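Here the complex is missing a single protein chain, while all its other protein chains stay put.
Note that the chains are named A and B in the order they appear, and that numbering of residues resets to 1 at the start of each chain.
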Amino acid sequence: MLRTALLVLRKDLAIEIKTLEIVTTTLFFAVACVLVFSFAFVREGQAPPDAAPAILWIAVAFSGTLALGRTFERERYSETLRALLLAPSPRPALYVGKLLGIIVLLALDEIILVPLIAFLFAAPMFARPLLLTAFLVCGSVAFAAVGTLFAAMLMRSRTRDVLLPILLYPITVPVIICGVRGTAALLSSPADDATATMWLVILFTMDVVFVTLALWTFEPLMSE
Amino acid sequence: MRKLFPVLAAVTAIVFATTPFLIANAPYESTMLLIQKIFYYHVPSWVAMYCGLGVCAVGSVLYLFKDSRAGDRYAEAAAELIVVFAGNGLISGPLWARKAWGVWWQWDARLTIALLVWLIFVAYLMVRKYGGPGSEKLAAAVGIFGAAVSPFLYFSVTIWRTIHPPTSVVPDIIENPKGMAAPLLVSMLAFVLLFVLLLNLRVRLAERQDALDDLYLTLED
Partner (left out) sequence: MIRRFAIAFTSLLLLAAPVFAQPPAGQSEFVPVNGIPENEKLPAAPLLVVAYAVFLVLMVGYVWTVWRRLSKVEAEMHALEQRTMKGGR
């Protein structure tokens, strides 16, 4: 099953590398998000102290939604998902393949966003690099797990563009909360490791729950 | 089942009719006095919402994995009731909070997650209405994810000590009566009966709608 998932991932990456369409557009959107929030929050040349983690995670959420929409729009346009579903591979493997693709996209966004936010807000993002990476990984996995499931299911719907955020944001708000509060704990001086670890544990629990639920429900959802 | 409906309605009405008297005669809570009496409709409202969460989760699972159309009907009915009862809780809560805490809203764990559950099931209803064909299955998945949030909701107050009264207040009240147990338990019973009553009413609507759709389909052939 893992082999199928990696094949799907390789296919997506191969298509993406040719044009870099989704990567560049979502990346630019994420940067634009950060700038818009900066202009909104900055007062007398300074941003409020807790703005950095909040803006980071909002930018991840918004660009993640965009990436999900674009990825599955491409699938829908070329009608490739039906071909994938017809293949005799286990359905959860398809889900995992698409999930890994979205996580790669989110990771690329975050690699650019974190230094940018550290630069713009003078935030000590690299004080606890391992914990920060753990937060970003767990948060991205949780967000992508729910998003991939819903985006795949919404592909056949006429109102998919507006329904995806409506469905995604309430369910991923706990993920965002954990991410923001945990990152804020890491950025405080001195870095509050205990609180951050607490939030990380909760985030990881959510990861496990969401991925398990998604794997369980993907098969009956995609069959008509 | 249809014959039991008027009986159930009458019983619910009678139980509800007794609640104002019980609540009025309940002793005042020492710190919050009169405003605390919202408690007797606020907590049972959330109890009814939990019933809805259970029914929606089970119905959604049955529909997704066993293709049970009845499960789908119950899930949809339960989702509407979750929105109604959680909405009631989200309105009575801030009214109580304005007097007891001085603010309408606080971003503590329980309030935030309660609002989220309400939003998730509003999204459920939107998916069913605007999702197009095949949206029942997606709504079922939303229902399952929404129900998965509920343990976080229940335990949020015990894990994070926040401004919201802890869940242990309720078992405390039941064990050490002080005159507050009776109105609370009767109200809870009233709300659960109301939930069952409204669920049956709504499911009947769903059944008739399905029957109508089936009739249209057979006529087209």
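Everything below uses one rule, namely that a contact is a pair of C-beta atoms (placed from the backbone, for glycine too) under 8 Å apart; a residue touches a chain by one contact, two chains touch by 3 or more.
Computed from a predicted structure; not experimentally measured.
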{"item": "Option touching the unshown chain, where B:V15, B:L125, B:A181 or B:L205 are the choices", "value": "B:L205"}
{"item": "Selected residue (touches chain absent from view) among B:L4, B:A17 or B:L95", "value": "B:L95"}
{"item": "Residues in chain B touching the chain absent from view", "value": "31-35, 37-38, 41-42, 45, 80, 84, 87-88, 91-92, 95-96, 98-100, 102, 151, 155, 159-163, 165, 194, 198, 201-202, 204-205, 208-209, 211-212, 215-216, 219"}
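As a convention for this text, only the chains that are shown with their structure count from here on.
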{"item": "Of all residues in chain A, those that touch chain B in their complex", "value": "146, 149-150, 153-154, 156-159, 163, 166-167, 170-171, 173-174, 177, 209-210, 213, 217, 220-221, 224"}
{"item": "Residues of chain B touching chain A in the complex", "value": "64-65, 112-113, 116, 119-120, 123, 126-127, 130-135, 137-138, 140-142, 144-146, 148-149, 152"}
